[in-house]
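Yeah, one chain of the complex is gone here, protein chain that is, but the others are all in their spots.
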Amino acid sequence: MHDDRITDMARSLAARGVDRRSLLRLTGAGAGAAMLAGMPGLAARGIAAPARQEAQPGGTLTYARDGDADSLDPQKTTTTLSWQVQGQIFESLTAFDAEGNIVPNLAKSWEISDDGKEYTFTLQEGVVFHDGTPLNADAVKFTFDRFMAEETSNPSKASIGPLTGTEAVDDTTVKMTFSAPFAPLLSFLTDPFSGIISPAAVKAAGDDFGNQPVGSGPFKFKEWVKGDRIVLDRFEEYKGFHPMYGHEGPAYLEQVIYRTMPEEQARLAALETGEVNMAEPPLEEVIRLQGDGAYTVNIAQNTGQLVFFEFAVHRAPFDDVRVRQAVGFGVDQAALVSIGLNDLVQTTQCAVGPGILGGDSAVCGAAGFTHDPEKAKALLAEAGHGDAPLPVTLATWTGGNREDVAQLVQNQLNQVGFDVKLETMDIGSLNARVKAENNTTEGGGFFDMMGWAWFDPDILYALFHSPGWVDGFSNPDLDAMLQEQREMTDREARLAKIDEIQQYLLEQGAMVPLFSPGWNWILASPTSVQGFQFAPFNRALLYDVSIAE
Amino acid sequence: MGAYIARRVLAGLFTLWVVTVAVSLLIHLVPGDPVRIMYAQSQSTGPEQIEAKRRELGLDRPIYVQYFNYMVKLLHGDLGKTIRGEQPVLDLLMLRLPNTILLTVAALLVAIVVGGGIGFFSAYFRGTWFDTLGMGVAIAGIAMPSFWLGLLLMFFFSVRLGWFPVGGTGLASLILPALTLGLVSAAVLARLTRSSMLDVLAQDYMRTARAKGLAEPLVLARHALKNSLIPIITMLGLQVAYMLGGAVVVENVFAWNGVGRLAVQAILQRDFPLIQGFVLLFAVIVIGVTLAVDILYAVVDPRIRYES
Partner (left out) sequence: MVAQSLAGTISLTEERPARSEWERIWSALRRNRGAMIGLAITLLLILAALFAPVISPHDPTLMGAGGSLEPPSLAHPFGTDKFGRDLFSRVVAGSRLTLYIGALAVAISCTIGSLMGLISGYAGGTIDNVIMRAVDVMFSFPDILIALSVVALLGPSLQNAVIAVGISAIPWYARVVRGTVMVERQKQYFEAAKSLGASNERLLFRHILPNALPPILVLATLGFSTAILSAAALSFLGLGAQPPEPEWGLELALGRDLMRQAWWIMTFPGVAIAVTVLGFNLLGDGLREALDPRQRRMG
């Protein structure tokens, strides 16, 4: 059997070169079952950090990434590449500490009304934006008014739920009012996408704010040569409150430069020649770099990322749940991870990523998919596709070995009765393509390997509540459940509801979870780059980074 | 000679004109709706945006109006904006062009030194083992895919020996791409130089020069080399054009940050304004180089005036 061979191969690969356990430890995969509250601290990073010299201010961090941001306006985009930069420019009201607890940031405290519909935040004092505008209650109100405004067409709008209004009570007090209790609010407020923007700068720049962003973060925007580099300068008046920060005052680094280098070999070369001092290395090189004393390899844990399949469910053949399930049972996650991804990630059975409430594969596994080619074949036959291979298209986005993973999927599914055609494109294209496929009744079977990163199970609302992120799978029963979990302020009750929703999604084959993490989560630097930390959910903290002589 | 140069300039301008027509109108040959294809590659675009882009590109106008508008913009140095990121196309191209020129010039040097050298000595030592070896290598070299040669050089010099980086933008990173691009042309050049030299060496004036007792290196330098230059210069013009084409491939092998790398990304993303700009830019360069060589040719060989 072909599929047996591939599994054997995966096993032999794991047995041959790679000590699986050490890899699991490195990736934090062993801690995959951890909930937010019990997340292991960063001490488990696995790489012996070199003795830290006394941090010297100055220096430039040049960071090579596989692509460029599409907008630096946090209310205009959902891509990781934009979000990474926004995370340095903007500050948010709340933050996750190293253990994943939600703690004060720009908001130094808050109160929640008994009915769960009113949140009153008290802001830190004396914080200013890069343009000198004071960061006060008016700025927060401005931010969330714009966030919700129709004309902003903010893709993250649904993430802030039933917000009806934001009110500046006094200079440092802000009240947010909801039409229904909204459990995910505090975790969403940690995100750069809900970062506070300078009202004066937005008014001055108008639609061009995405090209000249102004926030209150440790680094301020200087220059953006699209497709090539984004340059940020240190913000001298910065006041930071993040619980993981190791010093006070402005950041050490004088400048941060994000460079776009799509070819992984080019990024590696740039790192090795010193042209850049931080880069996403090719996955094949991670072990070598770890063994090389000249480099530090930072691997983010509990990224909240999930790579999964989703289907064009509004037309044949994926309008048939059996065909979707056939994909789920036909795919061998273990082989994808070991052959395609060098065992640097973990397989997962859940509809939300590991680290997120509900992302415990031991629980979802019961309802989820296992590798069962015979069952896949039977399901296909039952759906009336037993005679000839069923032609379908699988699309995914470039980079991170996903082309290889897609080829493995193609091979696996072709053995259970599909005839898979592959397409790869960049992530922006993929989003647009999936939406287009969901809005046409013409054409053959289409499904895609997508990735989402979030920090709260409410991601399922964004993805699957009608009309859904890209007009995909949705229905009234699901809508009701998704609405209910939002309003549950009791953690245990909410977890039970989330598990119920996940079970439903998996049974319906609305999605097929594959693995986590999947993109932009490994960073290599020469050891001279010190003080780097990944905060939970893949947030790179550059504030404490310094360059040793 | 003036009339000849004028004719060449006119021919160059004609070619350029044809290219502008092709570049501005070929978008209509795209199977399907070009604007939709462009935006199939871009994030969350509504029908209004698509209509707006169609208007911006002037695709709703009659074709001759489209061409006229394109030319007006072009003459103002406006090549439009990219679909991705709405960047001025000209700025993006100009940012990368110096790297492509640097690579091509370095490769040209490699081609002249290596190709010219092998050709020259193969002719001089005609029939010896050097000749056989040189020409064997040249024939094999012509069959060599540039991207494979690049990989081999990268494997031996970067991965195995660690002498040069496998990519990047520094001067050390230039050596392997320049070698790759240059060696392919060197093979063509070696064969040409050899046959050109053989022709010259058989000429009477060579015998005369030797009979006059001139030292052999002087004979070669003063008479042989100079006279064999003409076909080589013509070929060099062609070679520069081909090198620019080859640079697209080689830049992508080594991730050299030139126009070619930008062009391939533009094609993969179906960013038509950027592709149009790239084609136009390369056309201008190729036409310019060809023209320069034609003129140089006329200067080196005055007989060209009598060209039929």
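A and B are the chain letters, set down in written order, and residue numbers restart from 1 in every chain.
Assume a contact is a pair of C-beta atoms (placed from the backbone, for glycine too) under 8 Å apart; a residue touches a chain by one contact, two chains touch by 3 or more.
What you see is a predicted model, and the numbers here were worked out from it, not measured in a lab.
Although one chain is not drawn, the whole complex shows that of B:152, B:172, B:215 or B:299 it is B:152 that touches it. Considering the full assembly, A:265 is the residue among A:265, A:348 or A:474 that touches the omitted chain. Taking the complete complex into account, B:140 is the one of B:140, B:172 or B:215 that touches the chain left out. Although one chain is not drawn, its touching partners on chain B can still be listed: residues 11, 14-15, 18-19, 26-27, 29-31, 37, 139-140, 142-148, 151-152, 154-155, 159, 166, 184-185, 188, 191, 235, 238, 241-242, 244-246, 248-249, 252-253, 263-264, 266-268, 270, 272, 275, 279, 282-283, 286-287, 290.
If you put the missing chain back, the residues of chain A touching it would be 2, 5-6, 8-9, 12-13, 16, 264-265, 282, 284-285, 288, 339, 403-404, 406-408, 410-411, 422.
Note that only the chains that are shown with their structure count from here on.
Centroid to centroid, with C-alpha atoms defining each point, chain A and chain B lie 43 Å apart.
Chain contact summary for the complex, chain B toward chain A: residues 39-45, 82, 84-85, 87, 92, 95, 165-170, 172-173, 255, 262, 265, 268-269.
Touching chain B in their complex are the following residues of chain A: 68, 70, 77, 79, 155, 225-228, 261-263, 265-266, 268-270, 272-273, 275, 425-426, 428-429, 431-433, 435-436.
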